[in-house]
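With one protein chain withheld, the remaining protein chains of the complex are depicted in position.
Right, subunit A next:
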Amino acid sequence: MKKTNDSIAIEVKGVSKKYRYTKERPVLAKTLFSRSKSQEFWALKDVSLKIKKGETVGIIGENGSGKSTLLKIIAGITIPTKGSVKVNGRICSLIELGAGFHPDLTGRENVYLNGMLLGLTRKEIDGRFNSITEFADIGNFVDEPVRFYSYGMIVRLGFSVAVHLDPDILVVDEVLAVGDEQFQNKCKERIAELKRKGVTLVFVSHSMDLIQSTCRKAVWIHKAQKRFEDIAKNVIQRYLLYEQSR
């Protein structure tokens, strides 16, 4: 591998994503006899992006602009129709807190399941378990089924697992916009800590404050294409100007 590539955490090259959708859900019996018509649309068109190791990058744009799709492609949840993505290092994606939490399982069981879905092995969770429950502050509830938890407890537990993932690259979609102020502060502290550790962070957010305060760089995705990419402050300025002019 060339030396220049080593400093790159994520390389997105000419990525396009086409979605196909049908008005009704396809039915096997029907499809066998007639060709069902499907429509298509491009969620991303020829987007390229290079993110260096240890960088914190914000992705902004209107609803439906394609930024979440971009994040899903980076995270490997879906694949691009055209183009390629290269990821250097262990990547964890945080698209929803507590994704896969099951109400009938206890907090403990859910921490293990959720942690594994996000990429940890059982042993790695063993080592972090106490720290996770302490951070989440759920006390004796840890061995109760999650269906008895309050919404706040579920969110805290999900977040706690997420920040204990210890990845090289963390991609985060909007999830930090939940919870009360205290929780928000806890999030911000933890993000600062991750940054110090040299974790590459990619955020998708509507919160310009969050992007401005945490990200060095920002990318503006507009109508499936990359419109502008620069220092966070400049990108936000342009984006807000555009928003006002509409």
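The rule is short, and it goes like this: a residue touches a chain if its C-beta (ideal position, glycine included) is under 8 Å from a C-beta of that chain, and two chains touch if they have at least 3 such contacts; residues count from 1.
We adopt the following convention: contacts and distances are computed from a predicted model.
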Identity of the absent chain, which is to be given by its UniProt protein name, from "Indolepyruvate oxidoreductase subunit IorA", "Hydrogenase 2 operon protein HybA", "Transport permease protein" or "Selenide, water dikinase": "Transport permease protein"
Which of A:8, A:105 or A:142 contacts the chain that the document leaves out: A:105
Missing-chain contacts mapped onto subunit A: 19, 25-29, 31, 72, 75-79, 87, 91, 93, 95-96, 99-100, 102, 104-105, 109, 112-113, 116-123, 145
